[in-house]
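Yeah, one chain of the complex is gone here, protein chain that is, but the others are all in their spots.
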Amino acid sequence: MTEAGRPPETGSPLRTRLRRRARRSNLGARAGPLIALLGLAGAVSIGHPLFLSAYGLNTLASAASVIMLLAAGQFLPISIGSIDLSMGALTAFGTVLLALWLPHLGPLAVPAMLIAIAAAGLLNGLIIVAFQMPSFIATVGTLGLWSGVSLVVSSASAVSVTGGYRVIAWLNGNIDRVPVSFLFAIVVMTVLGGVLTLTPVGRLALYAVGLAEPAAQMSGVRVAIVKVLCFAAAGLFSGLTALVLVAQDISGDPTSANSLLLPSIAAVVVGGNAITGGTGGMSRVLIGALIITVVQNGIGVMGINPFYEQIVYGVILVAAAGLTLDRSAIGVLK
Amino acid sequence: MAARLQSLGATGARFLSDQAPLLALLGIVIGLTIATPSFLSARNLVVVGTEASVLLVAAVGQTFVILLGSIDLSTEGVMATSSMVVALLVANDRTHLSLGAAGILLTVAVGGGFGLVNGTVHAVGRIPSFMVTLGTWYVGIGIATVLFAGQTPVIQSALTTGLAQTRVLGVPPLVFIAAVSAAIGIVLLNWTRFGRYILTIGGNEQLAQLAGVPVTRYKILAFSLAGAMNALAGILATAEIGNGSVTVGTGMVFATIASVVVGGTPLTGGRGGIWNTVIGVLILTSIADGMILAGTGPQIQQSVQGAVVVIAVAASSWALRKRLRVVK
Partner (left out) sequence: MSETVLAVERLTKHFVETVALDEVTLALRAHEVLGLVGENGSGKSTLLKILGGVVRPDSGRILVRGQAVQFSGVADAIASGIGMVYQEQSLVPNITVAENILLGQEGSAVRWGWYNWKQLRQQASIALHQLGLDIDPMARTESLSFAERQMVEIAKVLFLENRRHVAPIILLDEPTSVLESKEIDTLFGQIRRLREVGSVVFVSHRLGEVLDVSDRIYVLRNGRCVGEREAKQSRHDDLYEMMIGRSPGQSYYHEESRLPFDEGRPVLSLDGLSARKRYSDVSFEIHAGEVLALTGLIGSGCESVCRTIFGAEPFERGLMRLEGVKISPGSPADAVAMGIGYVPAERRIEGVVGGMNVAANMILADPGVAARRGLLDFRRWRTLVAGWIERLRIKPASPRADVTALSGGNQQKVVLAKWLLRSNLKVLLLDHPARGLDVGAKTEVYALIRRLAQQGLAVLLLADSIDEAIGLSHSVVVMRDGLVSGRFSASPGRKPLEAEIIKCMT
């Protein structure tokens, strides 16, 4: 409480306290999305029972693996209260690079691409921290940058994998009728989840920066490093997503960026993670990713005009963001 | 004597930094003319003027939103939808409608509607503007895709295509439309409550609110104006190519933001204006045109514009950096 005469602030400390407590009633935040997932899947399968058949589930799982990896990566910038709008473009760029390099570099193409894309993510983080730039502007700029580079490098068309596909073919297979890509995504998310719950940086520093950055700064948390790591990791996950995509499509596509960005953000918020950061984890991201996958595939199965997909995403995104927003965390809304 | 020289120097430095965008434009034009003499040819100037016009119209709308301290990422979506809508309303080869000028006005109104939704969801729903307009960007593309329905509507209305393809005083009419839009923007900012309150809200929203300014109302109005301008830009771009297109606005998000920021209007709002945007638009189109003349492909445009956004914002906010500043 400050002594000096200042124009009045709104909201009393008591109200903020109550609001915070109400918002974190875990049951509501966890149960809601899960119920939505089961409800949506159920609704589609009533009209199309094959949706949840063994084959249907297999298809869903393959599709889900892409969204899972992308959303897991997007979770990190969102958890510190920022956002990465360039993830779609980075993924697209990654698919192009991998498709171009596999024939020439063989197994080395995979780590090369991952390093390159993670470096692009690192660049995002450095720009944001060095210039104290809002993340949405920095990543909108790099979105343009890498989209253009993708188009030039691929000559604006899909790049087929003309050799070396063997290196990643296993990702497109099945183990006991479960897609390997799905298992891969589960393993990756589990590792990230482990970092988020078992390491000091993940469990404490990350969420502190998202919930109360000033308090984190004043407790000695190296906020700049946390931010740069988040964006570098988001880059890495974009690269992992690219890996799975190339394995599934046997080609790299520079234009896939457009359709990947929104699902990644939507999956994070729909799962119940606050868009303002500081809450949630991999379990919620998983549920959100599954919901988005069901919506994506359900639209096709139910014969709804697929062109409506973009509209649906746009609406879901804004609605989910509005519901999970912690308004007390924002001062003046811009 | 020394003191007078010093204050002269300070005034000089301030003049230079205020006029930096204009000086940059002069520098670029001179540089490009030296590199490719055809830059200043009448034909090339018409091309530059046409490109600049479409961008200027959209950038004028974006300027108002950025002056508030917010952002409008839905430009491309609104342009896509308006492209389809106008192509289907005026004389075309798919529908039997032929609404002419009324069709154009209706389309602008549709754009205004998009902006209205943006502003309302943002100001009343209290969702950050980048989030809302990100959603409308995709909704706009989606609606345009639905209207596209697999068949490109070719425009047969001479009025509409004439906006880009006829010549009045040597330039297409859309150049005049853009100039008038900019002029209206300047008038709004300097002589109307709408414009002055936008600047006030951008300067300090809390204080404006305390003084009784109906902040929500003016935010919604600003976004609505931006939506209408985006639609107008979409119509002009559609006139150029002669048919409805979902991709008519590709890259415009970066281009409008870059124009506004490069022209000297910071993202934090409250400062700058339409004239700044005009200069920014000219700078951007000159660079783009110069790159094309030099033989670089159109794809790299997006990259350059993306990089320009980052560089321009970094440069303009360099002085604001503080040790413990919290920026999300």
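A and B label the chains in the order they appear, each numbered from 1.
The criterion applied here is as follows: a contact is a pair of C-beta atoms (placed from the backbone, for glycine too) under 8 Å apart; a residue touches a chain by one contact, two chains touch by 3 or more.
These figures come from a predicted structure and were not determined experimentally.
Enquirer: I'm checking contacts with the chain that's been left out. Which of B:R126, B:R167 or B:R193 qualifies?
Expert: Of all options in B:R126, B:R167 or B:R193, contact with the hidden chain holds for B:R193.
Enquirer: If I consider the whole complex, including the chain that's not displayed, which of A:A61, A:I78, A:L211 or A:V269 touches that chain?
Expert: In the complete complex, the chain left out is touched by residue A:L211.
Enquirer: Residues of chain A in contact with the chain that isn't shown?
Expert: Counting over the whole complex, chain A touches the hidden chain at residues 1, 3-8, 13-14, 16-17, 20-21, 24, 198-201, 203-205, 207-208, 211-212, 214-223, 278-279.
Enquirer: Would you write out the residues of chain B that touch the absent chain, in ascending order?
Expert: Residues 190-194, 196, 199-200, 202-204, 207-208, 210-213, 270-271, 323-324 of chain B touch the chain that is not shown.
What we mean here is this: only the chains that are shown with their structure count from here on.
Enquirer: Sort out for me which residues of chain A touch chain B in the complex.
Expert: Per the stated touch rule, the residues are 7-8, 80-83, 85, 127-128, 131-138, 140-149, 151-152, 156, 213-214, 217, 262, 265, 275, 305, 307-315, 317-318, 321-322, 325, 327, 330, 332-334.
Enquirer: State the interface residues of chain B toward chain A in the complex, per the touch definition above.
Expert: 68-71, 73, 121-123, 125-132, 134-139, 141-143, 145-146, 148-149, 205-207, 210, 251, 253-254, 257, 267, 269, 297, 299-310, 313-314, 317-318, 320-322, 324-328
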